[in-house]
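Note that this is a trimmed complex: some chains were dropped, and none of the rest were shifted.
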C-alpha cells in the first residue's frame, strides 16, 4: 500500500504580484501563494502471519521528513468477528478520520477532523457483526512526528512526567445493510488527559489549515489553552448509500476542563456531504471498519464522481475568552477513478472565515475606522460576513496507490 | 527482516502526582515517568546476488527519525567458511552487542553494552570453522545518526580533520559443539582513535539509560573525558547451552589514554545471565556469528522462557577524577515466543545506583546534613547502598519481525 499524492493549488486572492499597492474590493486581506506539493509519499510493509496475525508498518516521507503512520499488530479470531490491535494506529473516533486518505472523498478532510484524535500508541478491541460494530481502546502518546517524540522524551527525562492516557469508544448501528444499500448511525466518545508529546505541557491548541495543504496559513487557531485537566470528545455520525449515491455527515463536540478555576472551553463543528457516481459504478461500505471504501467503477474507462461538502467549525468560546475563529466551507469535487491504483481529483472550495480567524494575531481580518488594515477583530468595522478572509480555491491531485 | 517493537514501562518510584510535597522512605529522589514507545521500526532490503554476494540495507524510523543501521555487502567463498564484509555494520566485539535485538534475551541489552562499538563504516574478514571463529576489521566513522554525520562533515569542512580509525578483532573457541550443546569461550580487543563524529572533538563520553528506553534519565554519565589520544577495549565471553538451558556472560574493560599528561581512565563492568525454556524447546547457537539465535519452540502454542541477568557497570575512576557512577541491575524476564514472528516480553528489573550516578549533576542522589535533597555526591549523608536512586521497573514488549 505504497502511495504518493501530488497536489497543486490556485487561490483566487485577487492579488497581482506586480501591483500590490492598493487592496481593492475583490482582494483578500492577506495574499495567498499558489503552489504544488507532494502531499503524501508513503511506504508500507504488510504481512499476514500464521492466519490469525497481521502486522503492518507504514511511513510517510513527504516533505523529506519521516513520520511513523500505522505500525501495529492485529490478532483476529477464527470467526473473523473479533480482533485486538496493539501499536500505533487511529483511535476509534470519527468515520471520516478513520477512513484512509486513499478513500476519502475530497483532497482534504473536513475542518472538524482536527478534533479527532487520529494515531496514538495503544490497544484496541473490535467486535463486528453485520448490523453493528463496537470499538474500544486505551491510548497513549503520538509517535507520528519527530518533535512530538522529542517533547515526550524531554518531559520524561527532565520532569519524570507520566505520559497521559485516553479512553476511546465507538458504536455503529446499521439498521439496513446489503450489497446495494446501507444506513450507518454511529456515535463515539473519548476521555483524554494531556499527553507529554504536547509542545507546551498541559496546553491544548486547536488549529487547522483551511481545506488546503498548499496554502499554509492557519487562519483558524485557538492559540494555547493552558492548564488543561482533561477533555471529552463526542460525535454522532449519520451516513448512507444506495447504489451510486451516498451521503455522510458528522458532528463533533469538544469539551475542555481546566484547572485552577479557569473556565471550561467548548468547541464544535460539523460537516455534511453527498456524492454521486456518473457512470454505472456503485459505493461500497466496509463493515469491519464502519466507513466507506473504494468505489466500484462502472466501466473499463473508469468512473467519474461528483460530490459536495458543507463544512462548519467554531473555535470561538466567548465565555472562556477563546477566539480561534469560525468558518464555513463549501467544496465541489470531481473524482476520476481511472483504475484501482490511480485517481485524479479536482476540488473547488469557497472559504468564509469570521473576524476572529486571524491566525492568532498574524493575519489581517478587516479595516479599522481609519481605513487601515487591522489584525485586531475588535477594531474591524466591516459588517458580519464581510470581516475575515473569504476566497475561492481550486485544487488538483494526482493520486497513486500501489 | 522488517520489525517493530512496542514497549511500555512502569516505574515504582513511589511518587504520587497529586501529593508531591514530601519525599518519604519509599520514594526515589527523582520522579520517573511511566510511558509507552515504539522502540524499533525497521525496514530492511536484502538480496543474495550471484551466489557469493549478499547485500543489505536496513533503516530504523522509530521516533519518526531516520537512522542507517546495517548497510553492507558481503562476499562469501564457495566453501562458506570465509567472508569479507564492507559497509556499515557491527564491529566484531561482544557477543551480546553483535546479536541482533531480535534474538537478545531481555528488552534492553546489559549496561556494559554501551562500551561495545556497534555499527561503524569499515571492512571485516571472518573465518569460521566448527570449533572456532576469527574476526578482524578496520573501521571508521558511524553513520547511524543525523547528528553524527553532521559532526563528521563539519569537522572535515571546517578543520580538514582526518576521520579516525579502529582495529577490532575477535576470537571464539568452542571446545564442545553439537546440535544439543555448546561451550563458547571468546575474547576480543579493539584499538580506537577518536572519530570526527564526536560532538566534542577528541572527547569521549560514556553514558547509559538504566536498562530502559522509556525512562530517559541517564543516571550513569561520565560527562566529557577530554583530550583523548586513543582507547583500548578488551572483553572475555563465556557462554554455553544444553538443550533448554543456557548461560552467557561477558566482562568488558575500557582503557582511555589521554594527551598532555592527563591521567588515563579505566572503566569496566560485566553481566551474567541464565535462561530456561519451560516447554520442549531448545536453545540454538549460530556458529558463523558466535552468538545465540532464535530458540526452537517446543509446541505449536509457542514456547515460554524464563531468564535472569545480573548487571554491573563502573564508570568511576577515582585516580582520574572521573565519577560517572556505578550500578547493579537485577532483571527477571519472561519471553513468550508465540511463533517465529511474534514475541511477548515481560521484564522486571531492580536498579541500584551509587551516589555518583547523578546524571552529571542533574539528579538528586541523597540528602545533605540539613535534610535537603542534594545532587552533590560529596554532601550526601546516606550510607553506602542508600545513596543514589534505587527502584524497580516493569517493562513489557510486543515484538514483531517479518
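Think of it as A and B in the order they're written, each chain with its own count starting at 1.
Going forward, a residue touches a chain if its C-beta (ideal position, glycine included) is under 8 Å from a C-beta of that chain, and two chains touch if they have at least 3 such contacts.
Note that this is a predicted model, so its numbers are computed, not measured.
Note on stoichiometry: the full complex in this file contains 3 copies of its one protein sequence, with 2 placed in the shown coordinates.
In this text, only the chains that are shown with their structure count from here on.
Spacing of chain A relative to chain B, judged by their CA centroids, is 41 angstrom. For chain A in complex with chain B, the residues that touch the partner chain are 43, 45, 47, 49-50, 53, 55, 57, 59, 65-68, 71, 73, 86-88, 121-122, 140-141, 143-146, 148-150, 152-157, 159-163, 196. Within the complex, the chain B residues that touch chain A are 2, 4, 6, 8, 13, 15, 17, 30-38, 41, 43, 61-66, 214-218, 339, 341-342, 398, 400, 402.
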